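Step one of this worksheet: look at the structure below.
Note that one protein chain of the assembly has been removed; the remaining protein chains are unaltered in position.
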Amino acid sequence: MTKRGRASAWLWTLLALLAIVAVGVAACGDDDDDDDGGDDATKGFSEAGYKLAGFKEVTIDSGAAVKIGISSALSGDVKGLGEPIAIAAELAGDGVTIKGHKIEFVREDDLCSPDGGTAAADRLAKAGVVAVVGPICSGATVASQPQYEKAGLTTISPSATAPGNTNPPRSEGPYVTFFRTTFSDAIQGPTQAKFAKEKLNAKTAYIVFDTDAYGTGLRDAFKKAFEDGGGKIVGKPEGFAKKTTDFKSIIANIKKEKPDVVYFSGFYAEATPFLQQLRAEAELKNTPFLTGDGPKNDELLKGAGAAAEGAYFSLPTPSQKGAAFDAFSKKYEAKTKKPAESGTYVAESFDAATVIVKALEKVATDDGGKLKIDLKKLNEAIRDTVLDGASGKIDFANNGDNLGGAETPVSLWQVKDGKFVEIK
Amino acid sequence: MSFWLDQLVNGLTTGSIYALIALGYTMVYGVLQLINFAHGEVFMLGSFAGFGVIVAAGGADVSGPMVALVILLALVAAGAASAASATAIERLAYRPLRNAPRLAPLISAIGVSVFLSHLVDDGFLNGEGRYYPQVFPADTIEIGALTISYLQVFLMASSVAMMLGLSYFIRSTRTGKSIRAVSENRENASLMGIDVNRAIVATFIIGAIMAGFAGVLYGLFYSTIRGSMGFLPGIKAFTAAVLGGIGSIPGAVVGGYCLGLTETVGRELLNEIPGVNLPNEWRDVIAFGLLVVILIFRPTGIFGERVSKRA
Partner (left out) sequence: MPGTVRRATWDRVPAGLRSLAWLALSLSVLVIPVFDDTWVRMFFLVGLYVVLGMGLNVVVGFAGLLDLGYVAFFAAGAYMVGIWSSPVSPAVDTSLSFWLILPLALVVGAVVGVLLGMPVLPLRGDYLAIVTLGFGEIVRILVVNMTNVTNGSQGLYNIPRPDIAYREVDNVQAFYVMIVLAAFGTWFVTTRLRDSRIGRAWEAIREDEDVAGAMGINTTKYKLMAFAIGASVGALGGAIYAPFITFISPESFTLLVSINVLALVIIGGMGSTQGVVAGSLILIGIPELLQFSETRDALEQMGWARDGLNGAIHAFNTVTTADVSDLPPADEWGEKLAVYRFIVFGALLVVVMVLRPMGLFPSRRRTLEFEYPPEAEVAGGGGGS
């Protein structure tokens, strides 16, 4: 290598490094601006939205089953959430027939990721399903919504809570094909903030978040509500990618800031090592840990063990009781040998599937043994459904959000003696 | 102050693990000029073997002096499992390619790596992680402004002990000498009556024991283990080996600690600049950035020999 060549290589490296730092400044300086509006349920939806959707008419041969898709995390780090959700959805089809046609559920694994969500949407459309329960994660939802709209497939998610799901960043307004039986994080976040302030007496909070649609959406909702209430977010924004295991460096930063509460928005696979490493620090042993629905899972209790003790969770689910819940609970327990209360979003999933089944009963027409289903009519029937479901009242707003919740659609939980206990 | 000490300790902890893995890379490279991409998976298998032992012994319920015994057993099991798998890999995937074009064993190594990580992830665990039971006493020692956990002390002390043991082994035992001879010049070593195959297998086994050991320490410290866990530490350890000068044993150790410190302390130092905020993920950018800069200064790494530009 000539001397000149070496020198120019140097110059380029320097420039490249400068560029990297500059990009870092630019990319992270305004990391917090990318939030999306609130929970404006009435905004945007119009008849024009229906024109975007590629609704078709589906014919099902005599003797063939009506297929309903399930897009859920069936393997990988979110399987602990996804598997029970899929089982619960399938319970809604047990013994039900639509004008003599059985119901068959088609499971597709969306891995809870945007990539997986789009691939699952492709496969479900190809499998000839008429509607879909899921996707269960906001990341997969956001990525796959355009595909479902195009295919004219109505999806009801039991658990995708990000505010953006029903308020997408586009001029055409919300997707007519998207509904959810759970509630937006625009409701969950403020409840958490209120709890942190009033029950935990927290004035400062340190936020650690998953960089996906769910993690950032919930983070924004919490942050806004906490700051509006006079609280202060301390430290620098600490995002992490899925499968991160080394949180030590983040935790050293938490130690430095000494927050009143550590707030985590993400899933249990990362919450588990985070909690263990957090609680290994003597100074942070008793700092309250507050998180949302993603980590509320038996897998977390199993994995984190003693480190999970005392952790707080919120769940966009009203306190579950009533006849519909008991009936579901019995079925669920018979199938899984676990109480329905231990599952997260299982009642919502059962309700989502039930709404689809009920709408199918309404719109499917018999044509000499064959079954005809107009997907547009199916979508409208789902939109009009009002149901006293296992998870509470289901009544969809125009943008697909569930309006039917009780007064307080978010419940709060704490781990006590290795179990989730609801805080009243 | 205590913040910087914390980060220093974190850097040394990660550095220890990188250094232990990097030793395997650098030794294999020394004898075969092969980037042993499957070394990260050897580390992963060791970690799972240790996990199996700890779970079988009762998991988090183990207490008292039993803890020491269980961890010792876990380390032994990890070393054995790693050594066995490394031997098998060498036999099946590398030895038939000893005289093949240079890139063939590299691709074979990548194949083994993909195979093993997905075998564990997709074949057995369904993509889920496993969590090491927290057996190690969670107590901490305070030295001035520094709080350090027993686990961290154990991790760093035992890695240093392993490295000292290795350096003795390489310098003073017959096998160690034969390894050095082979990495100096394979043909001449063979002419001197050294069993080259034996030396190569020994190299793989020693590197694997270090990696298996690191696997258990990693699990105890970071708790989550999974089939793909070996990938990033493997890449980083190889980076550390290159940083130190590939083929050089002290180089791997220095490179490992350098890398560990740079990505933890270095990130925080950059974050001190007003307006800069690099999230945790940027540590990888910083690590590779360091590598590029060092290699431009010294294309053969810190301890690399300057005899030839060809690596």
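Chains here go by letter, A and B, matching the order in which they are written, and residues are numbered from 1 within each.
Here is the rule we go by: a contact is a pair of C-beta atoms (placed from the backbone, for glycine too) under 8 Å apart; a residue touches a chain by one contact, two chains touch by 3 or more.
This one's a predicted model, so the numbers in the text were calculated from it and none came from an experiment.
Colleague: Could you tell me which of the visible chains the hidden chain touches?
Modeller: A, B
Colleague: Of A:Ala120, A:Ala213, A:Ala269 or A:Val410, which one is in contact with the hidden chain?
Modeller: Only one of A:Ala120, A:Ala213, A:Ala269 or A:Val410 touches the chain omitted from view, namely A:Ala213.
Colleague: If I consider the whole complex, including the chain that's not displayed, which of B:Ala60, B:Leu119 or B:Leu270 touches that chain?
Modeller: Within the whole complex, the residue contacting the unshown chain is B:Leu119.
Colleague: Sort through B:Ala138, B:Val201 or B:Val285 and give me the one touching the missing partner chain.
Modeller: In the full complex, the listed residue that touches the missing chain is B:Val285.
Colleague: Which positions on chain B touch the chain that was left off?
Modeller: Residues 29, 33, 35, 52, 56, 92-93, 96-97, 99-105, 107-108, 110-116, 118-119, 122-124, 185-188, 231, 235, 238-239, 242, 246-247, 279, 281-282, 284-285, 287-289, 291-292, 295-296, 299-301, 307-311 of chain B touch the chain that is not shown.
Colleague: Spell out, residue by residue, where the missing chain touches chain A.
Modeller: Spelled out for chain A, the touching residues are 1-2, 5-6, 8-9, 12-13, 16, 20, 23-24, 26-28, 30-31, 33-34, 75, 113-115, 118, 126, 139, 142-143, 145-147, 169-170, 211-213, 216, 239, 241.
The definition used in the following text is that only the chains that are shown with their structure count from here on.
Colleague: Just how far, in Å, is the C-alpha centre of chain B from the one of chain A?
Modeller: 37
Colleague: Within the complex, which stretch of chain B touches chain A?
Modeller: 2-3, 6-7, 10, 13-14, 60, 122, 126-129, 131, 133-134, 138, 140, 147, 149, 151, 222-224, 226, 228-229, 264, 267-268, 270-271, 275-283, 285, 289, 292-293, 296
Colleague: Which bits of chain A are touching chain B when the two form their complex?
Modeller: 6, 9-10, 13, 16-17, 20-21, 24-25, 28-29, 31, 75-77, 79-80, 111, 236-241, 243-250, 252-253, 255-256, 269, 272-273, 276-277, 279-283, 299, 302-307
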